[in-house]
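Just one protein chain is left out here, and the rest sit where they should.
Labels run A, B and C following the written order; every chain starts at residue 1.
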Amino acid sequence: MTAITLSTATSVVDAATAKAREIGQPMNIAVVDDGGHLVAFVRMDGAIKASIDISIRKARTSILMNAPTSALMPLVQPGAELYGLEQTSGGMVIFGGGIPLTVDGVVVGAIGVSAGSVDQDVSVAEAGLAALNS
Amino acid sequence: MTAITLSTATSVVDAATAKAREIGQPMNIAVVDDGGHLVAFVRMDGAIKASIDISIRKARTSILMNAPTSALMPLVQPGAELYGLEQTSGGMVIFGGGIPLTVDGVVVGAIGVSAGSVDQDVSVAEAGLAALNS
Amino acid sequence: MTAITLSTATSVVDAATAKAREIGQPMNIAVVDDGGHLVAFVRMDGAIKASIDISIRKARTSILMNAPTSALMPLVQPGAELYGLEQTSGGMVIFGGGIPLTVDGVVVGAIGVSAGSVDQDVSVAEAGLAALNS
Partner (left out) sequence: MTAITLSTATSVVDAATAKAREIGQPMNIAVVDDGGHLVAFVRMDGAIKASIDISIRKARTSILMNAPTSALMPLVQPGAELYGLEQTSGGMVIFGGGIPLTVDGVVVGAIGVSAGSVDQDVSVAEAGLAALNS
C-alpha cells in the first residue's frame, strides 16, 4: 500500500466527522494522497467556508513538509529559522490540523481539518488518523 | 431549503459513484453549495488526478452560470458570442459534466463529474441529480 | 517500486540528453515523480528559457492526465470535447513532449521535454523512457 484508497480515506473522514460531532464543532475535513492530491472531502453543515481551502492546504502541507502542520508554527515566527515559509509552494498552512497518514511508517496520504479552534482541529485530525490504524 | 446539506450532498455523490461503477469508469465527483463552495468530494480509485480540479470547477461553473456546463460549449467557440468566457472568474470549465442541483426549481448546489468521456461525465452527473429528487 | 528514485531519474535524463545531442537540438528535460513533483531537471546550453516551465508542465500534465501530452492535442481543439482543458489544474501543456514513465505497467513518474519541434521533443522524451526499461 503506497497511496491511500478511497475506501480507506472514507474511513478516515468518517472517524474524523464522528469526533467533530462528539465535540459539537462542525468541520471541513480533507484527505489527500501521498502526492498531495485530494481523495475525499466533506464540509459538515455549519462549518465556515474559509476552512474549505484551509483544510485542503493543511493536508497538502503535511505531505509537502512530511510533518504535522502544528510542528511548523514555532519555525515560521518572526526571527525564527523558517520565517516566510508559508508563502512557498503556492501557499502552505502552518498552524495545527494537518497530519500525515502513515501505515507501517510509510506515508500514504494526509488529513487536514479546519473550522474549530486549532486544538479542536488537531483532535479531529487525530481521530481520523486513529481510524487508519485500527 | 436554499443550500444543500452534507447529508443530501452525500446522497448525490453516492448515486453518482454507483453510476460510475456501473459504467466501469472511475470518476472524480464534486458537490458545491449554492455559492459554489465545496461540500463533498470523492476521487474513485484509478480516476485521473487532473479531474480533481476539473470536477470542482465544473460544479462551480454551473453555479456561476446557472446552467449545465455542456450548454456553454457552443457559446465559447472561436467566433461565438462568449469566446474566452472560460478565462473569467478564475477559470471556468466549459465542457459537459457540471449540472445545477435544483429542488422545486430552486438551485441548492451543483455537481461536477470528470475523468471519463464527456458523455460518461454527464451521465454520472445526471445520476447524482436524480438522487436529489427521488 | 512506485516513485522514481533520483538514480533512475538521472538515467532517464542522461539518455534524453544524449538523444538531444545526437539530433543537435539543445533541450530542457524534466522528470517528475508519480505525484507530479520534480525530481531532476537539466537545461542544455542554448535551450530556450520558456521551455523550462513548459518541460516541467509537460511532465506534470502526463501525471495528471495519465497520458502522453501528445494525446491531448486533438481533444482540446475548438469544437472538440475537451476545449479549454489546458486552463485547468493550474495550467497544463497539451502538445507533445510529455510521457508517463511506467515500469511493469505502473506509472512511477513522467518525463517532459521542450525546446525543439514537437517531433524532436517527443523523440527525446521517448529516448528517456527507453532508458527506464533497458
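We adopt the following convention: contacts are C-beta pairs under 8 Å (C-beta built on N, C-alpha and C of every residue); 3 or more make two chains touch, one makes a residue touch a chain.
Not measured: the values here are computed from a predicted model.
> Would you list the chains present here that the left-out chain is in contact with?
For the complete complex, the undisplayed chain touches A, C.
> Given that one chain is not shown, which residue among C:A40, C:V108 or C:L129 touches it?
That would be C:A40, which touches the missing chain.
> Of A:I23, A:L82, A:V103 or A:V118, which one is in contact with the hidden chain?
Of the listed residues, the one touching the omitted chain is A:L82.
> I need the residue numbers on chain A that touch the omitted chain, in ascending order.
The missing chain touches chain A at positions 36, 61, 63-66, 78-79, 81-85, 87-90, 92.
> Spell out the interface residues on chain C facing the chain that's missing from view.
Per the touch rule, chain C residues meeting the hidden chain are 5-7, 10, 35, 37-45, 49, 52.
Methods note: only the chains that are shown with their structure count from here on.
> Roughly how far is chain A from chain B, centre to centre by C-alpha average, rounded to an integer in Å?
25
> If you average the CA atoms of chain A and of chain C, how many Å lie between those two points?
So the centroids are 31 Å from each other.
> Could you pull out the residues of chain B that touch at least 2 other chains?
As it turns out, chain B has residues touching two or more other chains at 49, 52.
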